[in-house]
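Here the complex is missing a single protein chain, while all its other protein chains stay put.
What follows is chain A.
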């Protein structure tokens, strides 16, 4: 069963007197344990699609279903809570909170909801260890390398046991070796934890690590592999 399903999504913006069609009837499904890549040139509508899948933007047409829940039926207030519980975000660089250490970055996600329990702490430590950060728990973001920061962001995305992981250019500022490592870890975590992961990227070298590849061009989404 697909954890994330986008059906016939269209999105248009009005810019002055003209209407820009950013997405045209895009459909996409991601099953548990899969990592799906969306590639395409900038301005093609990749980010718009990701924003819609991430409940940050409302589609003009079409339905988004995550873990069986139709997002169209949720109020804006419920959407924040839905994002917190069902979605994990991995964004481009500098998305860590500068004044929190690595462990606190993960615990913050729990704080947003309620109190942090011992089990949460153990879970956070385990995630960080799996991502090769066992000796960095108390480090601040500015003491980490770019690759390490992105790994913290991956751990944070998995912290809440979210159903769907959305990655927006997670390798944008990394050299190819580190980029490869980061995507590998993302694929591995998605598989092991049976989550649905989507990654928007420019980087064609990462595609062999993905289960499916979609290409986006001028708002039209086509499945490649």
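Everything below uses one rule, namely that a contact is a pair of C-beta atoms (placed from the backbone, for glycine too) under 8 Å apart; a residue touches a chain by one contact, two chains touch by 3 or more; residues count from 1.
Throughout what follows, contacts and distances are computed from a predicted model.
Undergrad: If you look up the hidden chain in UniProt, what protein name do you find among "Ger(X)C family spore germination protein", "Heme exporter protein CcmB", "Putative hemin transport system permease protein HrtB" or "NH(3)-dependent NAD(+) synthetase"?
TA: Its UniProt record gives the name "Putative hemin transport system permease protein HrtB".
Undergrad: Looking at the full complex, which residue from A:2, A:100, A:144 or A:209 touches the chain that isn't shown here?
TA: Within the whole complex, the residue contacting the unshown chain is A:100.
Undergrad: Of the listed residues A:2, A:56 or A:220, which contacts the missing chain in the full complex?
TA: Touching the chain that is not displayed is residue A:56.
Undergrad: Given the full complex, what residues of chain A touch the hidden partner chain?
TA: 13, 42, 47, 50-51, 54, 56-57, 77, 80-85, 87, 89, 91-92, 94-95, 97-100, 104, 108-109, 111-113, 156, 160, 168
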